[in-house]
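Heads up: the structure comes next, in structure tokens.
A single protein chain has been omitted from the complex, and every remaining protein chain is retained in its original position.
Then we have subunit A:
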Amino acid sequence: MSQDEFRDMLPGTAEFRLPEAPPPKKLNGRRPIPEKPDEQVAKLESTAGPEPDAIDVWDRRVADGLAFLRRRLAGAYEVDEFGFDPELTEAVFHPMLRVLYRDWFRTEVFGTENVPGHGPGLVVGNHSGTLALDALMLTVALRENHRHLRLLGADLVFRVPGMSELARAAGATVACNPDAERLMTNDQLVGVFPEGFKGIGKKFSDRYKLQRFGRGGFVSAALRTGTPIVPVAIVGAEEIYPILADLKPLARLLGVPYFPVTPTFPVLGPLGLIPLPSKWLIEFCPPIPTAHLTEYADDPLVVYNLADQVRETIQATLHELLQKRPDPFAR
């Protein structure tokens, strides 16, 4: 097992290193059987002909890549009714995001046992970080856990050409109750950030302070379908693009909810889009069952109290995680 494979099997332990193999010891004055072939042996093998294994690996990779390209060009793939393209997500989006997740943000994940392994679930998280990278990293974290997260996005995302189609292909849809309920009745894991733009557009000085949770529409969707709610706390996204100021007139002019000024943006131009390499911690809290509350979906008191419970759970978990991570840019 290579180190990478070993690390892949242990989500959330990006720091973990496979222990070094002990140096070979001489037994009875004889050398033990070497793990790696000697140079001499290797030479003998290479003169005997190219290593069949290595050739096959590359041949398979080339063939797989070509077959993938051919399938894409011929349209021979399946897309679900929300526009989710699992093949493209698996082959293109996830490998790219995983680099960011593992090597740039060194993400650690706790409490994955709280995420339902199958069947519906509603993952509710805190939102931060100017650009919604926390949603993408949460998707990767759950993908490592063998679940596809179906995000609910603001309609602004779906207004922008290009971005709308990327979001749909990656499994997102517009945040509205019919879509949320449809996904949950189809046994999907749905991800929602009730703070919305209030969360990602807040100033750095307000970091890790949860904003208002709106009207709790996500709670009524979960209640109507009896879907368990899994609160999740994400630490790390606040530091990637710290917002020092918000140029409101410019934002109004551009039709966006905020125009951030960060230490690197817009001063460094496109370089300012590189996120700062903060250390990320993600913790899934125990699920809140809602199956017994189905008839209260329209009761504002029940909905509000449940939304508040979720909000407080996330806030408390955020504080715990922050104590685990005193230095935002630690290894």
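A few points about this structure:
The rule is short, and it goes like this: a residue touches a chain if its C-beta (ideal position, glycine included) is under 8 Å from a C-beta of that chain, and two chains touch if they have at least 3 such contacts; residues count from 1.
One rule holds for everything that comes next: contacts and distances are computed from a predicted model.
The listed choices are "Pirin family protein", "Branched-chain amino acid ABC transporter permease", "Cbb3-type cytochrome oxidase maturation protein" or "NAD-dependent epimerase/dehydratase domain-containing protein"; the UniProt protein name belonging to the chain that is not shown reads "NAD-dependent epimerase/dehydratase domain-containing protein". Annotation: of A:Cys176, A:Ala245 or A:Leu268, A:Cys176 touches the absent chain (contact as defined above).
Residue A:Ala63 is the one among A:Ala63, A:Leu254, A:Val267 or A:Ala316 that touches the chain missing from this view. Residue in contact with the omitted chain (choice from A:Asp155, A:Asp298 or A:Glu320): A:Asp155. Annotation for subunit A: contacts to the undisplayed chain at residues 50, 55, 58-59, 62-63, 66-67, 69-70, 72-77, 79-83, 85, 155, 158-162, 164-165, 168-169, 173-174, 176, 178-179, 182.
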